[in-house]
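Heads up, this is only part of the complex; the chains shown haven't been moved.
Chain IDs A and B follow the sequence of writing; residue 1 opens each chain.
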Amino acid sequence: MNFEKPWTEKYRPAKLDDVVGRPFIVERLKSYVERKNMPHLLFAGPAGVGKTTCALALAREMFGDSWHQNFQETNASDERGINVVRERIKDFARTMSIGGNFKIIFLDESDALTPDAQNALRRTMEIYTSTCRFILSCNYSSKIIPPIQSRCAIFRFGPLPDGAIEEKLNMIADNEKIVIKESGMEAIKYIADGDMRKAENTMQAAAFLGKDIDEDLVYQVSSRARPEEIVDMINAAISGNFLASRRLLDSLLIEKGLSGEDIITQVHRQILELELPEERKVDLIDKIGEHEFRLVEGSNERIQLEALLARLAKKQ
Amino acid sequence: MFNEDHRPREFSEIHGQKKPLKDIIAWLNTWPSSNKALLIHGPSGCGKTISAYVLKEQMNLDFIELNTSDVRDAETIERVVGNAARSKALFFSRKLILIDEVDNIKGRSDQGGMKALGKVIDETQNPIVLIANDPYKLPSSIRNRVDTIRFNTLRSASIKNRLKEISEKEGITVADEQLEEIAERSGGDMRAAINDFESLGNTVLKADVGMLSSRDSESSIFEGLTSIFKQRSTKCREIFFDVDKPPDEIIFWIDENMPRTYHPDDIACAYNYLSRADVFLGRVRRRQYYRFWAYAMDLMTGGVSVCHKKDLTFSKYEPPSYFRYLGKTKALRGVTNSLLAKIGGKTHSSIYDARAYIPLLGLACKDVSGGINVLKYFDLEYEEMEVICPKVVKDIFKAVEEAEKRPNDESETEAKQKRRPAPKPARGEQTSLFQF
């Protein structure tokens, strides 16, 4: 039994130049390194698109070997409230930067803080402004109060382009001496949907089962339905074969172990690709919203998903 | 402050309440003619407390007062006014027990206060005056033991006259129309009018009166209602930005007046939106997420507005009957619950199931002796019996009291012993000189 280091860690870029898919962001960050100074930064974007990676690479280049002493990572949603966050920041900020003019505090999921807590954070930022720079990471910049936004340079991280994911996966495959087939690559990109962390995790899981990674292996480890399965289920319903579509649903729920929310998310993603009159699609998107909400509220998954299929099957 | 500086000291300075003042003096002079306590009630700022104080000065009364005390539990009432009430005033002096804000003696926080007050009234040797805003907040056990005099909302002419007197004393030059306008905006509240007058400063110009916000926040809601009923548009929401009432109150103004104004065919459509607005209000309440107020307001104003088919003519707007009704019946609902709890205890049923016994018990009270048995079996109070058989409750209690007076009839009195105090000495019978 042997545990490998997660590839997300093993292949995390050590230098800004190794970060893929973010040319403009890397450019700006490198200019800070040159000037040996930087403003506070706000990194906004969904999970797994390189926010933490960029923060770490920046710190490494900024401080060289002593980066570890000058960089602190804190997660706003883990720690119990703003007071703990402030204590940690205080402790860290008190000591001098080693080989630099300031230290960097990376505060992950800052939008988990309430507006009040953010106001407290803002005061903390002001107090330590001469010795510390903050990198705040968040999903939505609009959840960060304006006084903080105005003090930060804002970087938006959209989903990674498929090309960047492919580049990185090929690099890893070379290194790990595994073969990734075209069908496997496509499947991983579909599952990752712009999330590099998910892509790497999925490939590592597949590689655990075999060195030749194809579509089958990928879906085996991913507990995602194949797009075709979702499409088949939808088409069966739409073409009036409700029973067939229900059987396909059962196989997703039971054999694949998908949760209702996973299935509905995939249905939503597939619906626009279908050959259907525009009006029909619009109507279905409306319905999907309703059933997704019911699931969130705790309704019975089987009943609600079947009811959604029934909606698809109805003529008007 | 003007309200302090110009506190009335003579009857002539109390405006607009001649009739009730006369009644109070008459009541005092003939005391005890009927009930031994008097309840003065009326809205804020119409002169209730002031009248009592002027009375004190003018009639040279000795005041025992339970007023601004924080605690109003049984023990405090007994301590502050109990003994004073029971001991007769000295020769030539007249004693008056005054209890202000009597409607704020609460069941829970002021344990047993009402019971203690009832007892004091039963046993008093001196006149008692109670003051309250809302007589319906008092239990019927108190209301049945008092005479009542109502102070009406002041007419604006009365307020204006008083303002004129003050302006003369203060040396402020002010036109009658301006005083009239201040009076008009006060909603019949003298104290508020004087506050407003004072807040306008020493030089009152016509334009300045317009700076006062109307005390009567109802006029702005009338404008809002008119805009809903006149046009068919979501625009009417904007009028409500200036209405000083929260959405969960505004909805009841619309709810009260829409069906009075709309054609029957349009009512269902309008109620659909009121009901949706209420759903959003429910979400605000449960999740404390106030943004949903915006949707609630749009639906209750614009939504209702787009439902009527033709332009509507103005009708007289009514304030929501719902709140008034709720206030009036609050005490009654409390009594009903305690009644059901007692029935449930005896019949091994829940409060919900106990309701099924009320019609049966109503029939059982058809005759007085049946009523007495119901009273005894469930150990009920007067108010609780009133719920079961409102028409005969008086007869039943009279019968019980008469039975108590016959000392031989033990079985009848036993049940009532703990409720009614021990027989008291007849009025005026001073049994000993040292009783004081």
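Everything that follows uses one rule, which is that a contact is a pair of C-beta atoms (placed from the backbone, for glycine too) under 8 Å apart; a residue touches a chain by one contact, two chains touch by 3 or more.
No experiment lies behind these values; they were computed from the predicted model shown.
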| item | value |
| --- | --- |
| Labelled copy-number formula for the complete complex in this structure file | A x4, B x1 |
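Throughout what follows, only the chains that are shown with their structure count from here on.
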| item | value |
| --- | --- |
| Whole-Å gap between the CA centroids of chain A and chain B | 61 |
